[in-house]
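Shown here: the complex without one of its protein chains, the others still in place.
The first chain written gets the first letter, and so on, giving A, B, C, D and E; residue counts start at 1 in each chain.
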């Protein structure tokens, strides 16, 4: 088991491996040999790393409840405000349990298969040996932190990803259908993608040499494409796009944005799994990308519509945060600013022009921001890793071209895998219990029709 | 003094003592002997532990302001929203000062008395030697963290406990009476109970071998029973239960719930006073219990009323968090999930059926959730400590039966001690200045009548 | 470069130098000699310190978004709620970029000039050698933390300071003018003051022996006086003071206050740049000053108006937090409580009597609380540093008298420097693009007129 | 038919509603309004700045009734809403030409029961 | 001139507005009100405490029109607001003596177009 834990910590720190090829290679060799003495020596708890990772986990949970919940809830009409909050909250609970039952095992167990040379099942998904976390004790250590914390940290990613999807089908999807979809999707889509990206050196994306420090593919593209598929299958909201559906409470949305921004340090700098210089750089580039994208978005609005808007600023910030996510372990200061600017522009187009042209009703722009921002970020990660652009540098085997290619593979793979499976899951739910509430219920608002509650009695 | 500090850190980590009986015994011996050389050697600051405990303290304060404040404030009618926020906020300030003046000393000073063999005053309450924190310098260390941080951390518990009580008498109690009650209660009820549970090996609950990792008795049962007594003495709100008094802003309540949930990691994992594997487990089981209770509560609603509600989800989460609190250092993954399910069921009954039957007006279910959840949690802690149920295992001297018995002693003792003294304090206030605002003031709302302010001018 | 980094960490910990004169002197000598071997030995990363400083940075950012934003936004009329949120949010983005472009360099670069004996340019402002952070890598270390984290931490101060100023001209200033003012002010006023206080032993305030642990001069007085100048130049709101302009949402304000309070631990205890005993004391005294000022403010209200108010409690808390800021590294428990009481009284007068007499329209009391509280705090820092008052003690060269004098110099210097330059910058903007929106726009509210958005559609 | 419009203190709504049901009223419409009258608001103080709200939160109750019921209705409201102090409220009676129940298309008196 | 006042279900507002524009109405005023009538609210349950809102959120629409238009307007509203269930709403018609357009000072009919 120790050996496996080493793999895990190695993969999660693949970035540093890429910068220090010699060390990386030797560790890989150790992994292959299952050289457990040194492995044990390495798996010693560090209180500083542990302190940081406890907090990082708390921060990422904070991103979902209340962060993302508020961000989304402010954007819907007031008759649906509670339904959005309820979806995020219940998904939090549901995903927590699922993660411990079998999710963590499917994502991070690395039984025999990954040590073999050729592609095997283990490159795509984990086994069931960690089911119910039976192996876990207070003494289990993963890298330099307690394994319980590693499980918690990864759990918070497992929670936020399906919560992001909720933005696409807000204001019309059945609560029961959402819970069923989420449960299946997490195990069938999220866990494998997570495994392919982060479970260690035998995993698919790792073989390709993909850089995804904090979840560009695993979280954002994965959620974004599922969101797009979902909003197309669920259909447009009644009245869309003729009837305007302005946000009912932008103060709530911007509060949520602030929480997301702050929480994102847990997400990105936490993905280093340690309190060190790379975590520091990850924090700094996260801040800069968010800032640059915010300014970019409102600058575009200012030029195009004559006025900068708060919703624009908030959306821009999220776009920048999404884009830097996969690059947060490798990009430097100039790269971060550039990625912020580019994601600001591209997501603006995604959430406005493209959406209008395509005609889909991605209510809160889950695809427009997370999907598109995720793709932009994943690809650019390969570019801004270049030392000439201030990045941490490529692995010995990669050039910018080959890295961008590797990144693109992972993007396309994730789009296809998540897109197709999301489609299948949703279709099955649609023909069985149905995805959508009745027209009357939609008119009345989901708060009353699905939860028999009212948001505000001021 | 060093010796005393050792006691403190020992008691706070009683769980580990229970798992490693030999070490525990030897430390106890050292304590008895006042063997200060080793004590000094042990009391060395660890930056990682310190980092975590600074943050844990901040998180627990965050639970009260704004967490609990918002949770409660959303549940009242809009004419009373500010009064609830004001109560929590002022209690925060008041308790902070009281803690430093004498509260900390009463709770954690362990003068001569605790080293003696038989029960003495020192088993129940501390001395006055730490009054005004005169002994404290930047170099004072408690365990592996600065004593200033230990004081801060425990202060945040001193703050949240009386704030919890406010839920019971919301919308009708005089602000002045609340402040007086809080001041006396903190010193006469909280400090002694805290001392009995956490001040070290001579203390009452510690003698009994009670497991209360993070405050099942000290915080939740203690506050819960005081809340029940208070709401009965203050009397029902005008119109209750005939007139419906639905929450005025559930978005506020669920925001507060998210903050409570996240802050609870500081509460539970922070109670380890270190960034280690037990803190990690505490975090994980906290998450799982909250999640399980959330799902349980809405499942019951779904079956009983046909619809799951956001208020149900939020209440369930808090119930699960309360229940796991005393067990967070000893329960394992399956225990946490079971405790979540059980507390979800029992608190549901407590906040609905029992309350209706009993006819008391515990406005925001301070007793129904914290009192009942606390009792359930305290007792079950003795059960789910069992290694066969994934727990950390019993102390050499205990079996499941005897542990449950020990837990029950502490529950009953706390119920009686806090219940009776709360009654006396409130009665005295009632006959002197009165507990309740005038009928007119209640009709108009406490915001205007007590604070001359209005919540919303949208 | 290493040498410079040593200077930085020394200056940031000047307090401890002051307590341990011998060590301080020897480090200074090392600095002067550029004795790099030891410097390198000292600049070793500590994971615990790093963990704490990552979180501290996140906490200070959290103070601005959403903390301060909500605090301020709740205080304006509902037609301007978004404009305030937008200002804080955009300033966050803008300042982040500016900091990396040149702000950090101007504040913390310590080229040749500071090593010389006499006053030179380097005593007032940094060079351009850190522009664009070209020197930064993941391995750069500052003291015991990654330099990236030091940059982040200081960036959050760079962000919140101009955001504080927004309180003075709320509800009437042009968004474009605010952005221009902020950009210039940050580079021309903030960066130099920050340099003078914190860049190391050759800097102006350091030469004077000024104690400013966490930003009494740099942040609060600096922002406060700029705010006063701004509100006078922008002019009163239409209708002020005849027409009442009560806060539109005090629940929002008190939520923001809770966030500010909790975030302030990052601000003050974070200024220690390490997780140690002084950080612990800083946290504790911060809590006590805030608590004492809260109680003081509502006690005054209770006596004067017959009722304590929530807005009073919130304002008192902020006053106490402001006052303790410069003293948080040196004051003891009694000092903190006294500073809370005094700042509560003086800021109450500042935000009520003085403001009324002076007739200026400092809408949200940016000067009344931050300016006045900052001045009180800066001066009293010199008093409550005294060991007889529980403080950390004076540097060998200082007595209470001389320390208070040194503090006063820095106060007066900051008032003059910031006041005059703020005036000039604003005047220039006024005569070019104008500071103020049209009368019509003001009547309609800035949300619609400046951002074409509406806060609430409940 | 008449419309009886009453401006009352919000916390009296429950009593007034009950009184109306007793005299046979079957429907009514409530609006939250702000009233200006002799009653002056209580001084609220925000950071030392006094603020006397000129407009107070009031509840407007509208009930359309058949002529014979008007007097009873006015009396019922009046009794239930009475308080000793200024600001108890006002009742206005005005003519209504016709009433229609949308669901059934009934007109006049029939539409009210 | 008459004032036509309709109490309708909020989600019908859009349809009603469109219907009114079709018959030539050029202005109207909307108020959010709470209605009491035969329609009873759906049971909401808060922590087990049942709560049947007696007052339901309704939309009041007021439109002042010239006499000849009254019938058409009533019909238009009635058709657009109809739902099968109780609570579809009510329409009240009452006399108006005069109308003034503030901007121009026009009176009567002219002020309406």
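Quick notes on this structure:
Heads up, the rule we're going with is that a contact is a pair of C-beta atoms (placed from the backbone, for glycine too) under 8 Å apart; a residue touches a chain by one contact, two chains touch by 3 or more.
Since the model is a prediction, treat every value here as computed from it, not as a measurement.
The missing chain, though absent from the view, touches A, C, D, E when the full complex is examined. Contact with the chain that does not appear here is found for just one residue of D:27, D:48 or D:89, D:89. Considering the complete assembly, subunit C touches the hidden chain via residues 239, 243, 443-444, 448, 452-454.
Seen from subunit D, the chain kept out of the figure touches residues 2, 6-8, 31-38, 54-55, 58, 60, 74, 77-78, 81-95. Interface residues of subunit E facing the missing partner chain: 3, 17, 26-31, 64, 94-103, 105, 111.
By our rule, only the chains that are shown with their structure count from here on.
Looking at subunit B and subunit D, the chains in contact with each of them are C, E. Under half of the residue numbers at the subunit D-subunit E interface are used by both copies of the sequence. Interface equivalence for B-D, evaluated over B-E, C-D or A-E, points to A-E, where over half of the contact pairs coincide by residue number.
For subunit A, the chain with the farthest CA centroid is D. Remark: subunit D and subunit E have CA centroids separated by 18 Å (rounded to whole angstrom).
Computed from the mean C-alpha positions, the centre of subunit A lies at a distance of 34 Å from the centre of subunit B. In whole angstrom, the spacing between the mean C-alpha positions of subunit C and subunit E is 54. Counting only residues that touch two or more partner chains, subunit A has 46-49, 51-52, 55, 249, 452-456, 458. Counting partner chains per residue, subunit D has residues 44-46 touching two or more of them.
A complete list of chain pairs in contact reads A-B, A-C, A-E, B-C, B-D, B-E, C-D, D-E.
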